[in-house]
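Please read the structure below before turning to the comments.
What you see is the complex with one protein chain gone and the rest in place.
And then chain A:
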Amino acid sequence: MPEVLKAPLTVEFPFTRSLGPVQSAFLTGLRERVVLGVRTGDGRTLVPPVEYDPVTAEEIRDLVEVAPTGTVTTWAWNHAPRRDQPLNTPFAWVLVRLDGADTALLHALDAPGPDAVHTGMRVRVRWAEERSGAITDIACFEPYDDSGQDAGDISEPSAHSGEFADPITGIVARARLDYTYSPGRAQSAYLAALAEHRNVGERCPSCRKVYVPPRGACPTCGLATSEQVEVGPRGTVTTFCIVNIKAKNLDIEVPYVYAHIALDGAGLALHARIGGIPYDQVRMGLRVEPVWTAESRFPDHYRPTGEPDADYDTYRELL
């Protein structure tokens, strides 16, 4: 069995999200160093605020300002920060109930070590220097000594219009995940053979159909395929389309033909570009063969062999 192939695979996406009135006010407020909560029908203040009461599902809009100071309700010491987390030095994850709020906000607490953190400790917001209207406008929390003040005297949060100049109406949440992709046994074997300019399929032990490229299973019988079968290199165009729009980053002149090709001996068609013939002369039944470029691990395109066209009956089952 050839070696199973592996390759890095990065999935990256800038998730662009619109905000409702409450989330917009909250995130814009963070940009302006103001923390807003929302009042529920039964008088509780939720921070971070949501647009619907988690208990009654009622729409809620009454914004109130709460303090940038609060109390840790639970914590966890993170000695090995991971990429994209708020701090790159060891820190505590904390849920913080800000003064004036009834619920807690998740964030990071910058502290020298786990011995310096406990549930019930007083903390305050450390603002990011550059703020754009995102939860990361709070850089983190930091310990806060308010022993000089009357910590029990928490005044009622005061109403806030939630109106700011130039409000944030959307966020872009970038996300990147790094994987190691492996196509598994069947496709690794297929790719390894392709690198030697051979096309290898796998035959179903039950219905005898030969799958190219093989994925390791017969979708008709639900059985593992394992018997390798050399197919092609020649094949027959079973159907095709004419591509008129140039793809980004693809250096192929339009129009060109993309076709389904039944390789000789294969039980279903694979798809590839057709070259070496004017696009308007490609037809069903055209006999083709792969063209390999020097370093490529797979055929660049297929071109006519010059043989007579195949009879319709020889490929009608493969359409």
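In this section, a residue touches a chain if its C-beta (ideal position, glycine included) is under 8 Å from a C-beta of that chain, and two chains touch if they have at least 3 such contacts; residues count from 1.
Assume contacts and distances are computed from a predicted model.
> Given the options "ABC transporter permease", "Dihydroxyacetone kinase", "Thiolase domain-containing protein" or "Acyl-CoA dehydrogenase", say which is the protein name UniProt records for the missing chain.
"Thiolase domain-containing protein"
> So one chain is hidden, and I want to know which residue out of A:Pro54, A:Pro112 or A:Pro205 touches that hidden chain in the complete assembly.
Selected residue, touching the omitted chain: A:Pro54.
> Touching the hidden chain in the complete assembly: which of A:Ala67, A:Ala217, A:Val243 or A:Val291 does that?
A:Ala217
> Among A:Thr136, A:Thr239 or A:Thr305, which residue is in contact with the omitted chain in the full complex?
Per the contact definition at the top, the residue touching the missing chain is A:Thr136.
> Would you indicate which residue among A:Val66, A:Ala108 or A:Val288 is in contact with the undisplayed chain?
Final answer for the missing-chain contact: A:Ala108.
> Could you please point out the chain A residues that touch the chain left off the display?
Output for chain A: 4, 6, 9, 11, 15, 17, 19, 23, 27, 46-48, 50, 54, 73-79, 82-86, 93, 95, 97, 103-108, 114, 119, 134-136, 171, 173, 175, 177-187, 215-224.
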